[in-house]
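A protein chain is absent from this complex, but the other protein chains hold their places.
Let's turn to chain A:
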Amino acid sequence: MGREVAESCVDSILTEMVSTYCNRFYANKPELAARRIEAIGYQVGHQLSERYTMERPRFNDHLEAIKFICKDFWSELFKKQIDNLKTNHRGTFVLQDNKFRWLSRMSIDPSENGDLSQDNPEAAENKAAQMTSMHLYFPCGIIRGALSNLGIPCAVSADMSNLPACSFVVRIKA
């Protein structure tokens, strides 16, 4: 059994990292904040996948590598596997986690929304959705970093239209 820390350490650091980039560094440039958050995830994914594949034979094809992400890799991070994997057999894979841990444990601090929540609930809701999607750039970066370390360049986006389920769409670059 490797070393462990309380899950709230990870939750705290992720919440604070997203808030630092979105609210303090790039408050008016969400696309720049998103890029930085994704880059941090990319580094983490790249390093983790390096560590988790050290004693494993090379993957023969893309599907094997994706299955590794869905099973072993996801289990190391979230103690569960991806629930559903779909592919169009032309380089696009959809990985669905029915209860994505980082979303189900996350709460958006209402104080960050200022007065919006009282005067304008709709705007407050938009802001909350925006913060949630900002949080998802991190796991998207992790997946892209992990696959890139396995020699698979790709683009990863997240779909959170069915919360608390979350789908990650991986498009492999030809």
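In the analysis below, a contact is a pair of C-beta atoms (placed from the backbone, for glycine too) under 8 Å apart; a residue touches a chain by one contact, two chains touch by 3 or more; residues count from 1.
In this section, contacts and distances are computed from a predicted model.
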item	value
Listed names "N-acetyltransferase domain-containing protein", "Ribonuclease P protein subunit p20", "Trafficking protein particle complex subunit" or "Large ribosomal subunit protein mL40", with the criterion being the UniProt name of the chain not displayed	"Trafficking protein particle complex subunit"
Options A:29, A:51, A:71 or A:86, residue touching the unrepresented chain	A:51
Omitted-chain contact residue, chosen from A:9, A:63 or A:155	A:9
Missing-chain contacts mapped onto chain A	2-10, 12-14, 16-17, 19-20, 25, 36, 39-41, 43-44, 47-48, 51, 76-77, 79
